[in-house]
Every structure is written in C-alpha cells, then in structure tokens.
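Missing here: one protein chain of the complex. Every other protein chain is in place.
Chains: A and B, in written order; residue numbering restarts at 1 for each.
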Amino acid sequence: MTVSDLIDQLKLEVAAGVSGLDREINGGYCGDLLSDVMGNAPMGCIWLTIQGHQNIVAVAHLRDMAAIVLAAGRAPDKACVQKADAKSIPVLLWPGPCFELAGRLTSMGIAESKDP
Amino acid sequence: MAKLTIDDLKKIKEKTARSMAVREGEANVKITVHMGTCGIAAGARDVMGALLEELSQSDRGDIRVFNSGCLGMCSSEPNVTVESVDQEPIVYQHMDPHKMRQVLKNM
Partner (left out) sequence: MLEITLHILDVAENGITAGADLIFIKVDEARRDNFLEITIADNGRGMDAKTLKKVTDPFFTSRVTRTVGLGLSLLKEAAKKCQGEFSITSTPGKGTRVWASFVFDHIDRAPVGDMVGTIMVLLGGNPAVDFVYEHIVDGEKFELDTRKIKTTLGDTSLTDPAVIHHLSQTIAEHLNGLTQKRSDAQTNGDQIWQS
C-alpha cells in the first residue's frame, strides 16, 4: 500500500511532503521518544507520533520512512514542514489518538514489516 | 567532597593484580563498539557494558576494546566490528548484551 492509497482510504490531511506520496509503506511504529524510534522503527514504516518539530523529519529520513502521522490533532511547526517538503517525507494529520489509528492501520493490513 | 581515596585505589590494584597478570598478552583481537547517536539510541552502551563485564572475568589477554563513532549503517545498530589478525573484519549487526556474550564465547 502506498501513502497515497492510505490517504484516500482514511481521508487524512497532508500537511507537508506532498512529493513523497508514492512511497510504499512497510509496517508501522508508534512512539514519541525520538531515540527509541531512531533505534527501533522498521525501515520504510509509517510512524505515528504527537511530536511536531523538525527532528521528526530527521528521524524519518534516517529510517527511510514512508510517512509520519501527527495524531491527536497536533500540527507540525514551520521548520518541520520545510524539512519534510525538502526531504519529500509526507506529514499527515489524524484528529484522534495514536492508539485508534494504529488499530485501524492494523486492520487494513499494515502489519509486521518485511525486514527486521 | 568525595573522591576515590588512595585506599580505594590500592584495593582495586590488589583485587586486579592477579587477573591482570593472567591477561597480559599480545593484542590479536580488536573489538570496536560503535557509539554514534544511532548506536547509543539502539542500546550500544549496554552491549559495551556486557563486553567489559565478560572480559573482566575472563583470561583473554589478547582482546582490546575500543569505541568509535558511527559506522554509517544506522539501520543495523548496535554494530560491533571484530578485527582478528589474519582475518577479514566482521561487522556484527543488531547486537544486544546477550548476543555480545555469545560472540565472545565463540571467539
């Protein structure tokens, strides 16, 4: 499933990184402690978080992520948007809690990643 | 102010004198635990801790341990490079304390 497919199915708003919507999603991860995400998120995953500063783009770039979803109605700050656009990493918005979205993604088949 | 006293240090010297004599040897094996930000975030400190702990109780006098920065393979951290004399370097990936102990046992 690509990021674009996901956006269509869940009606997610795109806040940044529009040029990266064709990325293929490989698993998912939830986390707000950046060092944990850096160390443990699957490569190419979709990442659910409530952090909205530019460091999230750096972490996403490091793990070659498909997209970042900002949950709980959070919005990315200006520097985050700029970096996400520059790196073509989509930042999507979800109004509810991470837990709820994670459940939806799992039932849609975005389950275990293919690689460690 | 608390400092390590002469007594503290003398005790350490006594406790380690015998095991150190056993361990004196040529450095044939170099183990590098990569300690860049990614490595630390993924648990490299505890891998290094396990390595030091195992070595403190072993007789191996030929192993030297070093830290270095990022290897550039951030997706497989913690990474540990083992270089033995007459052998190609091996990079062990996705290490944890348990795996580090296993690698050491098999050396």
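Observations, loosely collected:
Going forward, contacts are C-beta pairs under 8 Å (C-beta built on N, C-alpha and C of every residue); 3 or more make two chains touch, one makes a residue touch a chain.
From a predicted model like this one, the values you see are computed outputs, not experimental measurements.
Note that of A:V3, A:M38 or A:L70, the residue touching the chain absent from this view is A:M38.
Residues of subunit A that touch the chain left out of the display are 33-36, 38, 53-55, 57-59, 61-62, 83.
One chain of the complex is left out; on subunit B, the residues touching it are 1-4, 6, 8-9, 11-13, 15-16, 19-20, 23, 33, 35-38, 40-41, 45-46, 48-49, 52-53, 55-57, 64-72, 74.
In the analysis below, only the chains that are shown with their structure count from here on.
Per the touch definition, subunit B reaches subunit A in the complex via residues 37-38, 40-43, 74-75, 77, 94.
Within the complex, the subunit A residues that touch subunit B are 34-36, 38-40, 43, 62-64, 116.
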